[in-house]
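Reviewing the structure listed below.
Shown here: the complex without one of its protein chains, the others still in place.
Here is chain A:
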């Protein structure tokens, strides 16, 4: 009899525990080191979502566990993910700024029964590595393809492409070439320059000598873009009428104050501009600015993180807080909502986000600050990179 009572009490205690759990989400990102700004944006996006939607889903409380990965390091990334799953008992993995870090985690997802929500890493192939990967950021193919149409519409026939020599750069080069040739233009030369290039004058001379009417460029956001854009102006390319096209990494908001006048008029295509005009974005920018502290530091990874949290919340709702990775991922396939960046859908097949891509131009506001002004919308863009790989 005594045992029965004990068992009953134990059952009640355990049962109720299952109904009001703490659900842990493990977020891996660069929170220190050279890319700390992007990690800060991850955190701002996540904090903004929790601040506006509460930390409770049903009876469950959500808890974020952050792990710092200062630079791309696949082995460390995998170790951190394993530690999060085994020791912290996280039900969801999220974050990941660099592709190799995200790739390294995909093999353990099934065994860990954990979905992976990618908030930035932008190489098309990641989603094919595991059926448990969902991505809420963008791919370089997705953001670089529409600019080819923009260039062609501007009457440009011959373009030289200049990219940083690493994965995303090569992606951008291929995406632009494919898109531009489809429009009927030609890429007269494709230059890949070392990631650590400081002095871009020789590159600018190459661009001039190539006889192209415009340059398509991709560099990772940060210090190098400053040198590149300045060199473009100072070597007289702007005055010579050579147009400048790039995906939005080149003019991310947090770099604009440094770029200043040099960036004026540069047209880029991207999935998100902090200036995007919608009530959802206004609310988001307000919450995220509060979370990040300095609004000038707000940039695109924050929106990937914000929408990533939205997907995770929906997954938790769908599974009632149970750890069931397949059911969770199944639940968000085809999920549509209005994100700060505009209407978005998780593509049921690729589990990548379908979204509007905007053409923006760097413009000076009345108060003297610079911003990306959206001037054209390419609606419902999927990921052409995945199709191209097939």
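In the analysis below, contacts are C-beta pairs under 8 Å (C-beta built on N, C-alpha and C of every residue); 3 or more make two chains touch, one makes a residue touch a chain; residues count from 1.
The definition used in the following text is that contacts and distances are computed from a predicted model.
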item	value
Options "Carbon-monoxide dehydrogenase small subunit", "Rieske domain-containing protein", "Branched-chain amino acid transport system permease protein" or "Nitrite reductase large subunit NirB": UniProt name of the undisplayed chain	"Branched-chain amino acid transport system permease protein"
Residue of A:258, A:318 or A:388 touching the missing chain in the full complex	A:258
For chain A, the residues touching the chain missing from this view	33-34, 36-37, 40, 165, 191-194, 196-199, 201-203, 205-206, 209, 222-223, 226-227, 230-231, 233-236, 239, 254-255, 257-258, 260, 294, 296-297
